[in-house]
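This part shows chain A:
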Amino acid sequence: MLELQSLNKYYNPGTVNEMCLFRDFNLQIPDHEFVAVVGSNGSGKTSMLNLICGSIPLDGGKIVANGRDISNLPDYKRNKRIGRVYQNPALGTCPNMTILENMSLADNKGGRFNLRRGTNKARISYYKELLQSLNLGLEEKLHVKVGSLSGGQRQAMALLMCTMSEIEFLILDEHTAALDPKTADRIMELTDEIVKKKKLTTIMVTHNLRYAVEYGSRILMMHEGNIILDKAGEEKKSLSTNELLDRFTHISIECGN
Partner candidate 1 sequence: MTILLGILEEGFVYAIMALGVYITYKILDFPDLSVDGTFPLGGAVAASLLCKGMNPWLTLIVSFLAGAIAGIGTGLIHVKLKVRDLLSGIIMMTALYSVNLKIAGKANLPIFSRETIFENEWLESFLPEGAKRYVTVMFLFLILLAGKLALDAYLKTRSGYLLRAAGDNEILVTSLAKDKGFVKITGLAIANAFAALAGCVYVQMNGFFEISTGTGTIVIGLASVIIGTSLFKNVSFIKPTTAVIAGSLLYKWCVSRAIRFGLPSNDLKLVTSVLFLIILVFSERKRRGKKNA
Partner candidate 2 sequence: MKSCSQKGLRKRSLALLGAVLMMGTAVLSGCAKKSEGATLKIGIGQFAEHGSLDNCRNGFIEGLKEAGYIEGENITIYYENAQTDGGTASQIVDNFLEKGCSLICGIATPMAQSAYSAAKKQDVPVIFTAVTDPIAAELANADGTPAGNVTGTSDKLPVQMQLEMIREVMPDADTIGILYCTSEVNSISAIEEYKEAAGDYGFTIIENGIQTTADIPLAADGLMKQVDCITNLTDNTVVSCLPIVLEKATEAGIPVFGSEVEQVKIGCLGAVGLDYYSLGIQTGKMAAQVLKGEKKAEEIPFEVIEEAAFYGNTAVAKKLGITIPDSLIESAAQVFDTIEQ
């Protein structure tokens, strides 16, 4: 269970450009829920993810994960239980390290980074198996540097790497936005498989309304720091892309763009 309790967030406080993004923002995400979040630019989607992960400071309120207040934990400590995939495929992998080294790093998340061998040879066949599930032939390129892979391949690896260890929450920050439509579809299917298999509590920010409708168990639409649409279960299943689009156009017209 992830709870955001009366969050406040200001940008540029104390200057003429001061802007209040969130005022008394509340959200509860029960375990194993897959939430798709849509909304226009500047609606606060990514800011919300950044607040959850601790990438930006919070100005008020509490973030509670499984009953534990994590608002004051630094980002890296929160990440023990959180996996995050970014829009930019480069952010989820190390370009100058090989696929095998990247997998080993991810496999060791939550463990100690001590003087034991970086790559556990006994685990290689397991890594190969995981890579095989991507269907990209990466299992044959274990000693290739990740930097030479395509964006889609790297994003697939990033997804695999951040879900390898025991995490509870998966944060997807427009993770298909930088990919071509076909690859994006493939990554989206893969995401769904992994989320279902590992029963992860997931928040996915996306600009692709079709994905928001097709995948996940709950949908949120955000606008200027507020949730203006929140449908789950049967209600969500009956929601069509066109309806969502209408609603989306509506708020866009209000804004004047």
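Here is the rule we go by: a residue touches a chain if its C-beta (ideal position, glycine included) is under 8 Å from a C-beta of that chain, and two chains touch if they have at least 3 such contacts; residues count from 1.
If you want to know what made the cut, all candidates are chains of the complex that A comes from, given by their letters.
Only a predicted model underlies this, so the values are computations on that prediction, with no experimental measurement involved.
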Going by the C-beta definition already given, which one of 1 or 2 is in contact with chain A within this complex?
1
Please give the residue numbers of chain A that touch candidate 1 in the complex, ascending.
74-77, 79-80, 83-84, 86, 90-97, 101, 104-106, 108-119, 162
